[in-house]
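For this view, one protein chain was removed and the others were kept in their places.
Lettered A and B in written order, each chain numbered from 1.
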Amino acid sequence: MPAPVITATDLTKTYGDFAAVDGISFEVAPGESFGLLGPNGAGKSTTMRMVGAVSTRTSGSLRILDLDPDDSGPEIRAQLGVVPQADNLDLELRARDNLLVYGRYFGIPRKVVHRRADELLAFAQLEDRAKAKVDDLSGGMKRRLTIARALINDPRILLLDEPTTGLDPQARHILWDRLFRLKEQGTTLVLTTHYMDEAEQLCDRLVVVDKGAIMAEGSPADLIRRYSSREVLEVRFGSDRNEAVAERLAGTGDRIEVLPDRVLIYSANGEAVLTRITEQGLHPLTSLVRRSSLEDVFLRLTGRSLIE
Amino acid sequence: MSGPLRRGTGTPFATDPAVSDAAGGSAQARAAIAAGSRPRRFGAWYVTEHRLRGMASYRGTIIATGIGNPLVYLFALGVGLATLVDRNLDGSSVGDVGYLAFVAPALLATAAVTIASEEFTYPIFGGFKWNPIFFAINAAPISPRQIVDGQLLAVLFRMLPSCVVYYLVMLVFGAVPSMLGWLSILAAVATGMAVGAVLMSYTATLQTDTGQIAMLMRFGLTPMFLFSGTFFPLSQLPVGLQWIGWISPLWHGTELGRVFSYGHAEPLWLTVLHVAYLSAWLVVGWLVSRRVATRRLNK
Partner (left out) sequence: MSVLERSGTGRQLPAGMRALYAGNARSVVARGLLATRSTNWLVVLSGFFEPVFYLLAMGFGLGGLVGAVSTSTGQDVSYGAFIAPALLAVSAMNGAVYDSTWNVFFKMNYSKLYQGMLSTSLGPLDVAFGEIGLALLRGAVYATGFLIVMQVLGLNLSFFALLALPAVMLVAFAFASFGMVITSYMKTFQQMDWINFVMLPMFLFSATFYPLSVYPEWIQVVIQALPLWHAVELMRGLTTGAVSVAMVWHVLYFVAMIAVGLVFTTRRLRVLFLD
């Protein structure tokens, strides 16, 4: 394995008594697409800020590109591209000017930055919006412009904090397509998300984070195999009956989770379980058999749902 | 479609490998150190460029007020109001000159403070909050200190030419008796930057604006503008109110300007005190702003 571009060991960040990040360790290899999956408040963004060399750690060690962010923040940031959770484009400048101004921050000569700005506008499918005011762009376009801005310095690592939160489904798919291209070209991606479909789409490997700590680590398929069954049967008996019925469902699958609105039964064969239930004389209002997802992994690991 | 995003073999610009890092032995560390050298050296200037580009979208009103304000103020006060004052005092008893010459350096310093109060209040708070570009800049290889320095530089680049234009209009009105009058430009700019640096050290701390900036304008800047020996000598105020002038950077800046523009007679130690007082505001405001920005951006 080539030398990792990021190495975190027992990384910790506390605010007063509160540990936002509580001793997490991970490595990211060059060219890898690495995800931090967890609910809001899990410590993902804090971790990203430390990796982005804009937040000093409380303890533990962190090396990015073989440098310590406490000593070499500017040097590390010169090699990073950062897409923050909330867009922070300059609203007073037009789309292309945002790229030009940002390119200068990396000391890129004016001529070079002009050329790159045009190339990146094309990559972000915003050529015809070059002169548009940022405020007049849609949410998806702003996001793409932010990604273009993050690429202005041809970064070694691209950090994306909740890249598609708040976007409509179509805008998300356009964005995923762009990120996938970057991945194919060998850009190292580090992203946080609380969407399991996003993690499954984009991540080679991910860690599940909750309350500042890592709960599990592996590829999406690997995690699902390890922490969940192949299929899940979702049944609803009505909000007030689910709990009572759940007791009678015991033993029909490998494992049962009772949520407020439905009951999940984990098993290798969902249809077979449904047949068994019906034979017992239980008739759910609705039923659905689906493949296991990272959501189920998370539920298994924490006893809670990802999006609450 | 691979051009801009191919993994680069290096940075496309000249770099300076002088920066040292304890463990900077590996190739990727060396590349990072090279890429970081220009931002480390010129970061504040890049921030200045950015801020000036933002101001450029207001160039219409900046130019119009830059020329219009001195004309309007000097005409209204230096000509209109001066008619009353000079008639009443029979010529020259406001600090030994006509009212026009008396009020002009004060208006010049006030113009600089007004620019500071525009540029160091909402734009600074906004850069942390409404349109948090300071976080974006800091995510690039630019330090919080460089962001603060860049703000100061950019405003200086707006304030200095504005004050020069103001001074030229003063000359047209015949408001500058002394040959050393041009030094009052420096006094005005020093006053503006001193007030601005301190304003920034406060507005950079604001988490929300529920009217703090409006209150600051109302109970800080407006009284300062009115009670700093600007329109009338401080001695016109009751002794109990004269302290407002003594602590006001605008009073010190105005009196300093008067020394230059018409040879206002005051002891040398007082002139030195004006310079020292303004320098203290500037340096304290600057250092505190740097500290506040560093804390706020490094969450």
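Simple rule for what comes next: a residue touches a chain if its C-beta (ideal position, glycine included) is under 8 Å from a C-beta of that chain, and two chains touch if they have at least 3 such contacts.
Please read all numbers here as calculations on a predicted model, not as lab measurements.
Q: Determine which of the presented chains are touched by the chain that is not presented, and list them.
A: B
Q: Touching the hidden chain in the complete assembly: which of B:L52, B:L237, B:L273 or B:L287 does that?
A: Here the residue in touch with the unshown chain is B:L237.
Q: Residue-wise, where is subunit B in contact with the chain that is not depicted?
A: Contacting residues on subunit B, toward the hidden partner: 57-58, 60-61, 64-65, 68-69, 72-73, 76-77, 79-81, 83-85, 88-89, 94, 99, 210-211, 214-215, 218-219, 222-223, 226-227, 231-232, 236-237.
The criterion applied here is as follows: only the chains that are shown with their structure count from here on.
Q: Nearest whole angstrom, what separates the Cα centre of subunit A from the Cα centre of subunit B?
A: Going by mean C-alpha positions, subunit A sits 43 Å from subunit B.
Q: For a test of understanding, state which residues of subunit A touch subunit B in their complex under the given definition.
A: 3, 5, 49, 52, 54-56, 65-68, 71-80, 82, 84, 86, 88-93, 97, 101-102, 104-109, 112, 116, 119-120, 123, 149, 151, 153-154, 156, 181-182, 185-187
Q: Show me the residue ranges of subunit B that touch subunit A in the complex, using the header's touch definition.
A: Touching subunit A from subunit B are residues 1-8, 11-13, 19, 21-26, 28-29, 31-33, 35-40, 42-43, 46-47, 49-50, 53-54, 57, 131-133, 135-143, 297-299.
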